[in-house]
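The complex appears here minus one protein chain, its other protein chains still in place.
So that you can tell them apart, the chains are marked A and B in the order they are listed, and the count of residues begins at 1 in each.
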Amino acid sequence: MAVAVAHDPSSGSGQAHGVDRLYAETRELRINGFLLFMVSDLVLFSSFIFAYLYLRQTGQGWPPPGISRLDVAFAAFNSVVLFGSGATMHFALENWKHGNFNKYAGWMLATIVLGAGFLSGQGYEYWTLYTKFHASWSGAGIFGASFFTLTGMHGFHVFMGICYLTILFLQTVGGVYTKQKYAGLTMGTLYWHFVDIIWVFLFSMFYLWQ
Amino acid sequence: MAVEHREPGAELDRQFWIVTALIAIASLAWIAFALAWDITKVLPEAVRPADLIDALFRFLLAASGVVFIVVTTYVVYFSLRYRRRADDPPDAIGIQIHDHHALELWWTIIPTVLLVALGIFSVRIFSGIYLEQPTNGLTVEAIGHQWYFDFRYPGINGVITDEMHLPLGVPVTLHVTSQDVIHSFWIPADRIKADMVPGLINTLHFTPTHPGTYKIICTEFCGTLHSDMNKQIMVVQDDASFKKWYEGWKVKNAHASNALPGTGVSSASVNLAGGSAANGQKLFTSKCIACHGTGAFDAKVVGPGLKNVLHDPAHPQLLNGTPANEDDVAKLIKSGFTGAMGHMPSEAENSLSDKDIADLVAFLNTYK
Partner (left out) sequence: MAVAELHGGGIAEHVHPEPHGFIRKYIFSIDHKIIGLQYMITAFIFLVMGGMLAELIRVQLMSPHGTLVSNDTFDELYSVHGSTMVWLVIIPMLTGAFGNFVFPVQIGARDVAFPWLNMASFWMFPPAGLMLYGSFLMGAPTAGWTEYPPMSLQGAPGTSMWCAAIFLIGVSSTLTGINFLVTLLRMRAPGMTLTRMPLFCWAQLATAPLLMIATTALGAALAALFIERQFGVPFYDPTRGGSPLLWQHMFWFYSHPAVYIMILPAFGMISEIIPTFARKPIFGYRMIAFSSVAIALLGFMVWAHHMFTSGLSPALQLAFMLLTMTIAIPTGIKIFSWVATLWGGKIHFTTAMLFATGFIVTFTIGGLTGVYLAAVPFDLHAHGTYFIVAHLHYVLVGGSLMGIFAGMYFWFPKMTGRFMNETLGKWHFWLFMIGFNGTFIPMHWIGLLGQPRRVATYDPQFWSSNFAASLFSFIMTFAILLFFVNALWSIRRGKPAGHNPWGARTLEWQIPSPMPYYNFKKVPMVFASPYHFSDPLPYRGLEGELDPSVPAPVPAGHH
């Protein structure tokens, strides 16, 4: 819990100081709260991952009878798209901190586009599974329960992330944040990286370990 | 008692020690009662581990009773002794002691020692129940239904729906499972129970030691008539009476099917000639091992263990009720099976050819 903004312990009286300090503090609180929210979100994913591992271990081999192996190459390509969006998000935040609005805007839009690209890729994969193997959420036994539930939940998080980043982008265009005050952007970046990290686990557990 | 802060009045006086002595006497009396009390007078004992569990119960009763006596007596005594009196000034305060490290250490160590003792005692009895029970006796299966129990005995076709009879002194291996929802198989006189979980087989081992009839009760909520799922009994009887009952059911059930209700079995037979046990072993480790262990019947993973499946006198029939011979094993592999333990995929789901099935049967035949 390092404090990003310097405090002057003796500055309790100065009004201008006071407002700045208050901003820094409420921002700290929000980021703390957001981190804890991500911890509980992580628990949500972990619970479903536990369910998947448990069902996989009690089940009849993986993938279950009747379901083909998943297409690793395509998913790897799609993962690169998602991880790429993590990198572009990082650049967006860095450029914001340095005041390069145009570069920031470019990277931010790239992030949103890549995120949308990942979702389309996932949609394509679902469609392939459905048309070729009739694998649907409720019609593929524990494969549906684990694969579609977890990747679907992750996809929903990506979708929410895209919405969040879009709102943040509109806010920055509208001048809500400044070079010094950008708690929302920090939280957006944290969330986006969080979604990436979840995907690392899902990718290894569903695609690499078959 | 040396008190760190040396507050005036912070010494334990004679009255305190008298109360403590009374607590010690009451505790000893309680321990004597707990150890001497004959539990079987209120709840009879029918089988071997019941006595072990009663011993553990006595220990728990003795130790927890002492803790309760100590806590309650001191609470009541301190409450009376140190209550504010009418003649106390309104701002009177108690003796200002914050902690006492030796005392805190003791009341951490003593419960720890008690718990370690309890842990050791429990582990010993635990191993007595789970690991040291002889398994060479009678194998019985109990299947829970909404809202009754079925019993299956080796050598008797079909299910027995009224009572579970057991011969005195013969170790029993009881496998339990369920046909629909979770039930729990409890005989209070046995002091043990096991949940009947659909798709799983749980196992209890015990040896009947006292003849008599004992209630079997379902203790896991299983639907509308759960409250009434307590009408069946376990009968422990001498060997001759047991044989008579057993033979009676054998005649009665001669033409019954021993099947656990499940999907039908294909009638198409498989040509088993030329099956290769070596290939079968390979197939087994890639196709079957996920659900079937290589141990005995009750070493279940999802389905039963398949060691000796074609030659097991305790299980002369397969779970679908057909005899455990080569042809019927092949049919079972071909058609798959869905029963109380779960779903076994068919040859199509498992992508097996008839040749593969022949190889598998050859392997299972050699696998003893």
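Here, a residue touches a chain if its C-beta (ideal position, glycine included) is under 8 Å from a C-beta of that chain, and two chains touch if they have at least 3 such contacts.
The structure displayed is predicted, hence computed values, not measured ones.
Set against the missing chain, the residues B:Val197, B:Cys288, B:Leu306 or B:Leu332 yield one that touches it, B:Val197.
One chain of the complex is left out; on subunit B, the residues touching it are 9-10, 42-43, 49, 52-53, 56-57, 60, 64, 67-68, 71-72, 74-75, 78-79, 82-84, 88, 91-100, 103-104, 107-108, 111-112, 115, 118-119, 122-123, 125-126, 129-131, 180-182, 184, 186, 188, 191-195, 197-200, 202, 215, 217-228, 230, 338, 342-343.
Considering the complete assembly, subunit A touches the hidden chain via residues 1, 3, 7-9, 11-12, 15, 18-19, 21-23, 25-26, 28-30, 32-33, 36-37, 39-41, 43-44, 46-48, 50-51, 54-55, 58-60, 64, 137-138, 141-142, 144-145, 148-149.
Keep in mind that, in the parts below, only the chains that are shown with their structure count from here on.
Centroids built from CA atoms put subunit B at 45 Å from subunit A.
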